[in-house]
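Here the structure comes first, spelled out in structure tokens, and everything after it is commentary.
Omission of a single protein chain aside, the complex is shown with its protein chains in their original locations.
All chains are identified by letter, namely A, B, C, D, E and F, in their written order; residue positions are counted from 1 within each chain.
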Amino acid sequence: MSSYSLILRTAARFLLPLLLMFSVFLLLRGHDLPGGGFIAGLVASCAFVVYLFAFDVAPVRRMLRLDPRSMVGVGLLLAALSGVPAVFMGDAFFTGLWLELELPRVGEIKLSTPLVFDIGVYLVVLGSVMAIVMALAEGEE
Amino acid sequence: MLEWVITIAFAVMCLSLTLATLRLLWGPTLADRVVSLELMASVTVGMIAVYTISSGVSDFLDVAVVLALTAFLAAVGFARYLEKRGHGDD
Amino acid sequence: MMLTAVLSGFVLAALAPWLFRGLGARTGWVLALLPAALLAWFASFVPSVAGGEVHVLQHAWVPSLGLQLSFLVDGLSLLFALLISLIGTFIVIYGGGYLAGHRDLPRFYVLILSFMASMLGLVLSNNLITLFVFWELTSITSYLLIGFNHEDKEARRCALQGLLVTVTGGLALLVGLVMMGLIAGSFELSEILASGELFRDHALYMPILLLVLAGAFTKSAQVPFHFWLPNAMAAPTPVSAYLHSATMVKAGVYLMARLNPTMGGTEAWFLILGLVGALTMLTGVWMAYRSTGIKRVLAYSTVMALGTLTMLIGMGGEKAAMAAVTFLLAHALYKGALFMVAGAIDHETGTKDLEQLGGLRRKMPVTAVVAVVAGLSLAGLPPLFGFVAKELLLEAVLARPGPGWILAGLVVLSSMLVVAVAAIVVLKPFFGALRETPRHPHEAPPSMLLGPAILASLGLGFGLLPWLAGQGLLAAAASAVYGHPVNISLSLWHGVNLPLILSALILIAGILLYFKWPRLRDWFNGPVALDQYGPEALYYRFTGALSNFAGWQTRVLQNGYMRNYLLTILLTTVAVVGYTLFSRLGWGWLPSGELDVRFYELVVAGGIIVAAVGAAVMRSKLAAVAAMGVVGFAVALIYVLFSAPDLGITQVLVETLTVILLVLALFKLPNFSRLSSRMSRLRDVTVGVAFGGLMAALMFSTLGVQFEPSISAWFLESAYTEAQGRNVVNVILVDFRALDTLGEIYVLALAAIGVYAMMKFRSQPAEGRS
Amino acid sequence: MTLLVALPVVLPLVLGALSLALWRSPLAQRVVALAGTGALLLLSIALLWAVIQHGPMATALGEWRAPFGIVLVADLLAAIMVLMAGIMGFVIALYSLGTITRGHENFGYFPLLHLLLAGVCGAFLTGDIFNLYVWFEVLLLASFALLVLGGERAQMEGAIKYVTINLFSSAMLLTAVGLTYGLVGTLNMADIAVKFDAAEDGGRVTVIAMLFMVAFGIKAAAFPLFFWLPASYHTPPVAVSALFAALLTKVGVYAMFRMFTLVFDAEVAYTHNILLWVAGFTMVTGVLGAAAQFEFRRILSFHIVSQIGYMIMGLALFTPLALAGGLYAIFHNIIVKTNLFLVSGVAYRLQGTYQLKQLGGLYRSHPGLGVLFLLSALSMAGIPPLSGFFAKFILVRAGLEIEAWVIVAVALAVGVGTLFSMIKIWAEVFWKARPEDAQTRAPALDVVSPGLFWLYVPIVMLAGLTVLIGVAGQPIFEVSMQAAEQLLDNSAYIEAVLGGEEGP
Amino acid sequence: MTDWIVAALLLVGSGLMLVAALGLVRMPDLLCRMHATTKAGALGGGLMVAAVAVYFDDPGVVTRAVAIVIFIILTAPVAAHIVGRAAYFVGVELWSHTVLDELKGRYDADTHTLRSSDSEKQD
Amino acid sequence: MKALTWNILLALAWVALTGTFTLVNFLVGMLLAYFLLGFALRDTGVFHGYLEKVPKVIGFMLFFIWDLTKSNMRVAWEVITPSFKRMRPGIIGVELEARTDEAITILANLISVTPGTLSLDVSSDRRVLYIHCMYLDDVEDMRAQIKDLERRVIDIFER
Partner (left out) sequence: MEPVLALVVGGLYAAAIYMILRRSIVKLVIGLLLLSNAANLLIFTVSGLTREAPPLISAGLDAPVTPMADPLPQALILTAIVISFGVLAFAVVLINRAWHVVQAEDMDQMTGTDT
């Protein structure tokens, strides 16, 4: 069934980017303040759920581009493999590796395997929730 | 002074929560409960605000941000249910 | 070498089907080469064993467990081994003829050779556990052989009966053997045999004795476990001849004989074996006399023989030992022959019913001669070996002081009936007028005559020259049974003495009984309602009751109602954990000290309870969902109020998504209807409160108790310095305990896969469904 | 070297993710499944070998030393269990090629298989009690998903019970973990063991032990907590049933072995006595349940319960020999029970039903299958010289050594009952002629390999194993005995976990 | 000074919350209740968050406070609309003193469309 | 929108130049950029209407906040007083002139937060907005108020 409320549709168009931005924000700062991949992934899921309620499954699918299942697979791979590089450095699995970049005028940027891990978590959460919600929503008919 | 205000605010919020709970339990329709749930979320936002001030830890405010988002989401979800399901089931 | 000898049967069994493909009808003759070779090889031991030597050969198996593939060759085991390979040779040949053209003939070879190997292993084992291993293998192969005609329901039933009886006894035996091994500190027979005193004086002597005898009695069909043996006649006749008369059923006898030096010689041993043996002897011969099927008659007479052997072993003493081994050999020879004759009759005429048979001597003259010779041995008439055995039996019984007289009376009585039975088996089918049978009989083929002829001849030969057997092998065997050297020589004629007079009496009475057979049989069958109350009926009642109980138990426990499962689990938890709590701490878990609470915390806490109860009692499912959402939000608030913002955020998000999932998933489902009664609701409230109370009590019991400081201090110290993060919770999640988080997202992914599959994938209706 | 300890967990995790990412290509999934499970098998062999050589090994993930980070530990018990998982994973992957429909493949069968193995291996190897909970959940969720794959009514009904009761058990486990943390402030099992041992107030420890017992008892399907198992195990495709039979309950049993040797060994007279009762009743109710069934897989399901009793008996008797017997029972049962399920799948493939009444004539038509069945069935009934006999014999001997007459009697009587059930199947499915009015026929399955080859290969492998364990008992018994001794004297384990070099 | 503003914002905010809660309990029908919660609840929440912003006077906190307020303003009316519409759609009873209902009969239950007049044909 | 993008980009540039990454600095940048844009590009079409809109938006926000306050006072009064004698609730439909999704949505939302009115729904053909009013003393007067609000919204969002 197509969307039924003009008002909701319009609101959703605004909310989606807003919430996605918020979710990325939560993801990146999670290591220092409340947030992190899981929370961020949930917020992103909420964004798409709003969109799904306003429009329908097909538009969400288009909007996501990546199939949720692939997203889950990629996320899992990312998370699982983030623990592997340390092995080649002679450490145990999941030993954190940190790369600190000094960018002129931007400041220090920390890239790390825990961050990669967190991004994996983010993708898995988003993919899983969307796979579940979309399957359910499609099954309603 | 601020301490007193905070205490009063807490008390008022508690009262509000209680009242909202009453409506939640009474209903009579699902829509009433949803409205009550939403208000509870708002009250909780307020409560977290008060708590943030009383604790002096601003990080709690993040919860309020999320809460504001999710209350809306739940309401939309319930509304969708009502739309699809029709009357006679709440 | 010994290991090869024992196991060669298994190897050949595995090859038999392929050999059959190449050799066809000749397979039996070729396969028989193995038992023949074994026979020759075992025979090579005779001189040294007769000279009193005992050979022990050892191979390691699981030495740490006391398991050795060790073998003991003394008189007793050698006697058995020779019998097994001798009769085995002929049975393999005979089977080829008897089952010629049968589509399952290759399987017969496989099984009979496996059995032979198992039996050899059993009698040759020097290790109690190895002995048990082979013991069980004989049960299994016997099962498969009894059920050879497996599409026949009756055959399956009989096979199962035999198996259950022998295996159950076998397990008792296992316990007994293990206990023996533990007492002796070794499972090696050669060591156990040397420590008889240790056992006879041990506090556990009686239990061990009973356990071991339970194994022996079931295997050797002693009363009251005798009923399975006649039913085992559902097997093809070669099987009956081999397993159920000549070899396997004697495994129990072998065991008793084997353990006689260790466990025997006590009052209990004598009483149990003597009584049970005598009773079995009488029951067997009486049942034989009652029966009309030729195999059944023979089977019951085997029961009689087994009883006799048990009784002899129980009596103890040199003479009894000698009588036992002599009787054993004689019986193996004539009974093997007679069974094969019975098979030939059955094979040629198509019936086993003695009532329908007569005058076959004209059609099957060779068979008739063999039958007569073997029958005379069975009847215990001179100059056959059966006579020698019977005389020795009477002597042994008479020699026993005291209760020996009673036993002697019983032996005489049973011997009379045996004479009649022998006559029935031999005279009825072969003499008198030729009768119409389902098939037109001819002389049996050579493969089916060779075996019985040689066995019968051996009976005659040993009868005429008893020292041939007695001097060497039987004396050695008797020594093994007795535990000390036995020096009794066998002779066909030893003057007119009491046994001889009794023999004459027995013969006359037996002939009388034969002529009165038709009338007496009816008379025997008439008044006795043993079939209804006998052990076999008990067996069926017991298995029936057990199966009823099983059905009832399963209906009660696994009744399909999940709430009953949960109730059981919950009540178990409450009982076990609650009992432990109270027994260990009494009321010491109750919280004490001041309560540090803020009023708004109380309100939130109260809100959780109210909303939870609301969710539980609400009539509308979506209202319940909403109430549940309130619980979730309030819990989130608790997390916030106690310094867990990450948790609060997560809880809020998860709770919302859960509500949305519920809304999506439930919208088509009907609303609650009041399904359960007031009583069951009351019951569930009680259980719920009890369980909740238990959980609260458990929590109380740990509040304020801290055996050791938490490791968390380290996390707080190290989060930034070691892992470069300020949100310690997040650092724990993605670094310190990343594996947890990894598992967690896998759970989420798995849930998504599951949900996706549930919503989208329906397999064809047939798959997975019964 | 210690890398080896983590690989059996990491490998299936990566393979599962990879397999999921490849969900569009069933062929790639199949290749990954075979190669991956094969690799896992090799890894598990290597791990066991290493542990035999070096004793318990541990790796601290992220180089965060115990008790702060999560360690993976392989002692002999864990390594043996991982080996079992490796064997079963490979065998089931082979079998799946011939039984799993394209539909199942498209909807995640192979990723689920990998992840179930990951969960199982994780549970076996982890040295952290909360991490154990996580792996339990991973394997549970994988099993949930496998259970409902296909979506038929029976699957749904069974799954509801399975899910509910297992969730309750998880809640209990979580509760117990929480209480443990409340008392000693640590999650590392070796650390908990040390700190519980040092605690003056043992009463609280015993209370928590009981909670763990309930939680693991449910997962292990022990009496009276087993109901979820017979309600569900016979509903999914047979490869899944076999996989469940092989591994799921055994993880619960493993957890019991781990916790009730390492951590809760202070009040043995109380805790293990309760376990002994549990063992006895589990055996009896299971075997009676099987006696009342007339469906191939249901009989087998109840026997899983019954056999769990033997394993717990080994733990409850708590002597080295008894523990070795329990271990023997575990791996014997894994091999044999799985194989019986696999055979039932062949019977289903041939005749389209699992109902004994409708089946028949297989001995005539497929004697080889009959032999393979008989090997496994007799092994399960404890007939020598197959693996089951050793399990039974060791347990009986261990029981008799400490004069635990009753449990020995029960164990043996249950053995007869097991034989009865196995013979029932044999008589009905193999010996009996196919009933003339049998209405079912071989199902037309949309599977990759419609022949029986892929069904027979694993069955032959497992049948060979049950014979091998019997025939070559000595080395296996030695290892079991060493494992049992490691369990009873847990200092090597604790040393491997806590005594490593200082600091990350 | 800051404290006074904070106190005032808190008091007014929480007072509004209470008003919303009272309205939720007391108002005669669903739509009237929603008037109370949508307006008072949203504003009350906004004011209290504003109090936090004032109290901390820190860019991070202010950003988040502003985000919350924007979010509330953005979502509260939408939620009210979506719930009110759904409730009306399923036929929640209006207060007996309701004077006018121009919406009556214009929802089509099957197509989920809302007509702009009684006469308008569906397309 | 394009104009707004430019404005934000310029503000970011300002933040980068000054090297002070704070909200206040960003707002300063926004303001600065706004005036700069108004000055430099007042003749081009790209910014047509943008500069005029900003004061309008600010004015509108003030108006809105005032309305919000009023509406809350009124509801509060109603809730606190014991009876509902003054309430005359009802649902009216108002013909819409606004056409874009944004305008209609904003209008509806504004109506929801202003005194005594609550948007229920827009007809599927977008011609009529249905509103629940608490004080429906004079229907036409109410419609007029709504139309007034609509004009303000159209002013900002559709021109």
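Methods note: a residue touches a chain if its C-beta (ideal position, glycine included) is under 8 Å from a C-beta of that chain, and two chains touch if they have at least 3 such contacts.
What you see is a predicted model; the values in this text were computed from it and never measured.
Novice: Which listed residue, A:Ser70, A:Thr95 or A:Ser128, touches the chain dropped from view?
Specialist: Per the contact definition at the top, the residue touching the missing chain is A:Ser128.
Novice: Could you tell me which of C:Ala235, C:Ala550 or C:Val728 touches the chain that is not displayed?
Specialist: Of these options, the touching residue for the absent chain is C:Val728.
Novice: Of D:Leu140, D:Leu275, D:Ile394 or D:Leu412, which sits in contact with the chain we cannot see?
Specialist: Touches the omitted chain: D:Leu140.
Novice: Considering the whole complex rather than only what is displayed, give the residues of chain B touching the chain that is not shown.
Specialist: Counting over the whole complex, chain B touches the hidden chain at residues 54-57, 59-60.
Novice: Extract the touching residues of chain D with respect to the undisplayed chain.
Specialist: Those residues of chain D that touch the unshown chain are 130, 133-134, 137, 140-141, 144-145, 148, 151-154, 156-161, 163-164, 167-168, 170-171, 174-175, 177-179, 181-182, 187, 230-232, 234-235.
Novice: On chain C, what residues meet the omitted chain?
Specialist: Residues 554-555, 558-563, 566-567, 570, 591, 595-598, 601-602, 605, 608-609, 612-613, 615-616, 621, 624-625, 628, 631-632, 635, 638-639, 641-647, 650-651, 654, 657-658, 661-662, 665-666, 668-670, 672-673, 675-676, 684-685, 687-689, 691-693, 695-697, 699-700, 702-704, 710-712, 715-717, 719-721, 726-729, 732-733, 737, 740-741, 743-745, 747-748, 750-752, 754-755, 758-759 of chain C touch the chain absent from view.
FYI, only the chains that are shown with their structure count from here on.
Novice: In contact with chain C and with chain F at once: which chains are those? Just list them.
Specialist: Looking at chain F and chain C together, the chains touching each of them are A.
Novice: Going by the contact definition above, tell me which chain pair has the most C-beta pairs touching.
Specialist: Max contact pairs: C-D.
Novice: Just by CA atoms, which chain is the most central one?
Specialist: Minimum centroid-to-centroid distance belongs to D.
Novice: CA centre of chain A versus CA centre of chain F: separation in Å?
Specialist: That gives a centre separation of 32 Å.
Novice: What's the distance between the Cα centroids of chain B and chain F, rounded to whole Å?
Specialist: 25
Novice: For chain F, which residues are shared contacts with two or more other chains?
Specialist: Only 105, 108-109, 119, 121-122 qualify.
Novice: Using the touch definition from the top, which residues of chain C touch two or more other chains?
Specialist: Residues 645, 649, 653, 656, 660, 664, 667-668, 735, 738-739, 742, 746, 749, 751, 753, 756, 758, 760 of chain C touch two or more partner chains.
Novice: Can you list every touching chain pair?
Specialist: A-B, A-C, A-D, A-E, A-F, B-C, B-E, C-D, E-F
Novice: For chain C, which residues are in contact with chain D within the complex?
Specialist: The contact residues of chain C facing chain D are 60-65, 67, 107, 129, 132-133, 136-137, 140, 143, 147, 150-151, 153, 156, 160, 163-164, 167-168, 171-172, 174-175, 178-179, 182, 546-547, 549-551, 553-555, 557-558, 560, 562, 565-566, 568-569, 572-573, 576-577, 580-581, 584-585, 695, 698-699, 701-703, 705-712, 714-715, 718, 722, 735-740, 742-744, 746-747, 749-751, 753-754, 756-758, 760-770.
Novice: Mind listing the chain D positions that touch chain A in their complex?
Specialist: Against chain A, chain D makes touches at 2-3, 6, 10, 13-14, 16-23, 59-63.
Novice: Once bound in the complex, which stretches of chain A touch chain B?
Specialist: Within the complex, chain A touches chain B at residues 1, 4, 8, 19, 22, 33-35, 39, 43, 46, 49-50, 53, 140.
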